[in-house]
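Contents: one structure, followed by commentary.
Only one protein chain is missing from this complex, and each of the others stays in its spot.
We just call them A and B in the order they show up, numbering each chain from 1.
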Amino acid sequence: MESFGRIGFMLFLAFIVPTIALVLSRFLQPRFVTASKIQTYECGIKPYGSAWVQFNIRYYIYALIFVVFDIETVFLYPWAVAFKGLGLFAVIEMFLFLTILLVGFAYAWKKGALDWH
Amino acid sequence: MNYTVFLPEILVLITASIVLFGEWAFKSIDNSTEKKVRNIGFVTLLGMFAALGVLLSFETTGYGLITSFFSPETSTFYSSFVLDSSAIYFKIIILISSILTVLISFKYVSDKIKNVGEFYALICMATLGGMFMSSANEMISMYLGIELISISSYILCCFNKDHNKSSESALKYFIVGGLSSAILLYGFSLLFGLTGFTQFPQLASTFDKFTAPELNAIFLIGVIMSIAGLGYKIAAVPFHAWAPDVYEGAPTPITAFLSITSKIAGFAAISRFFLIFNNSMSEKLVVLVAVLSVLTMCIGNFLSLAQKNIKRLFAYSSIAQAGYLLMGLIPLLMNRMDDSASILFYLTAYIFMNIGCFAAIIYFSKFTGSTDIEAFAGVAKKSPFIAFVFSCCLISLAGLPPFGGFTGKFYLFVGAVNSGYTWLAFVGAVNSVISLYYYVKIIKTMYFVESTKDIKFELPNAGILTAVILSLAGILILFLVPYPFIQMAKMSALGL
Partner (left out) sequence: MAANTIFFMIFSLVAIISGFVMITRRHPLSAALSLVVTFISLAGLYGLLAAKLLFIIQILVYAGAIMTLVIFSIMLLNVQEEDLPAEERIIERVSITTLILLPMIYIIGRSFTVIKDGQFPEVSQDFGTIHSVGMFLFTTYSFPFEVISILLLISLLGVVVLAKRRI
């Protein structure tokens, strides 16, 4: 429970800093509202079309593959923390785990799922 | 720790990995799809046969089949994985059914499926999931086994690329499957929360210590939710709604796979799960299982009567078969292991009769171009042998002699009667009579309805022919000399 106090403090900071920044700027800023100022900001060019654009499906494959490897990484974390007490057996286990996933990775690579055409 | 217990699983996994790269590995040999499918399928069969061989060579309690090369410990990996005689039996029949599924799939795959390597790799993975389910002695392992077979099946269902129904079936299967996985997990987590154990033996020893009735009630809720999650795998009645659409839309070899391998794996998991209950809980569960069995039989059979599409009909027929099989769980819950062997025996017969039917469906529907029952009119003249085996398998499914289905059902009913559920056996017998109607309707269409179209039939390929001959031999042998097989099933059930 104690270590979550720090996370709570971080959360508090994360909440308070932008709040202060926004509130302060509200009081300090000069306000001249013009039509172009209240437009949606789109990298400086004039915004056009709807914000609802269809994503390219290629991103989707990347996102899915990313999730798979994200989950793999999550398992590496407790392994690294508990590594000292576990010894060789855990090394072999993690090696097996990664090997099986590597088969999948090699497959995805060979299949061209990581290419962008 | 003895790692030879994993040898069959490792072999299947390695086969899956090799087959996955099959597209590239077999490219240089020949470029035609048919050859490629044959090569990849052959490697798959080889791997599965190797795993089967290793399983048969395990020394177990009293099989005496083959002299043993390995004598593995029965329980390894902190007892999350057991290899007792029942697990071996279940794994053997799971592997046999997968082998037969691969055999009937060759022609279909080379006609309709693009990613051949992935197709067979996923069949291997699903088989692996089934094998893990029959060995799982712990809730997390069991859940992962179920997910392994389920996720592979979801993907396999939409392999038929230019077929909207295929994608629809996969999506439906996925959504229903996800929901029941969630229910199963919630049930398991209630059991874990109450006892603090995930291992089945420890669970069994703790749960009768609750004094408050509310805690018992929660335990019961957990058990019922787990049964609901497992019941979806075998398509028992309140959880059966996915079956017809999925069976219809999936590629036909996968339909066969779902109706056989998936069901066997489901029963393996359920029977292992049921073993944890002591008498006070099993009394309640016997009633629940009896009710489920009646519902499953009756609804499955009655809805079969109206079906026009043969794959849908087989979906309902397999629901009804699950109802008969649920009957076999009653002696198991009452700790009458001798009688609970009937479930193993019936599953063995069920493989052969179902695979014969699906081989015929794949073969006929290739030429008729449709899976409607009407399209099967007059096929008996074109291909008398396959039609004959199909009819034999249908009669066996209805439970009539002289086929293995009769023997299997007989033992199931005897088990129910011996456990004091005579009325259930009676309901089962009545249902068998009802089922005869729609099974015979198919036979009538094949033999006595004149075909309107003139379709030319090619000879069946080696895979389908082998599967058909094996299934005919299987159902005949199980009727004529059932004794050694029943003995084997009893030995295995005693190991449960």
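Here, contacts are C-beta pairs under 8 Å (C-beta built on N, C-alpha and C of every residue); 3 or more make two chains touch, one makes a residue touch a chain.
On a predicted model such as this, the values are computed, not experimentally measured, just so you know.
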item: Of B:M48, B:L83, B:I104 or B:L148, the one touching the omitted chain in the full complex; value: B:L148
item: Hidden partner chain, touching residue among B:A121, B:V427 or B:I442; value: B:A121
item: Those residues of chain B which, in the complete complex, touch the missing chain; value: 13, 20, 77-78, 80-81, 114-115, 118, 121-122, 125, 128, 132, 138, 140-141, 144-145, 147-148, 151-152, 154-155, 158-159, 161, 196, 212, 214-215, 217-218, 221
item: Interface with the undisplayed chain - residues on chain A; value: 1, 3-4, 7, 52-55, 57-61, 63-68, 70-72, 74-75, 77-83, 85-86, 89-90, 93, 96-98, 100-101, 103-105, 107-108, 111-113
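In this text, only the chains that are shown with their structure count from here on.
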item: Distance from the mean Cα position of chain B to that of chain A, given in whole angstrom; value: 42
item: Chain A-touching residues of chain B, taken from the complex the two chains share; value: 13, 17, 20-21, 24
item: Chain A residues within the chain B interface of the complex; value: 100, 103, 106-107, 110
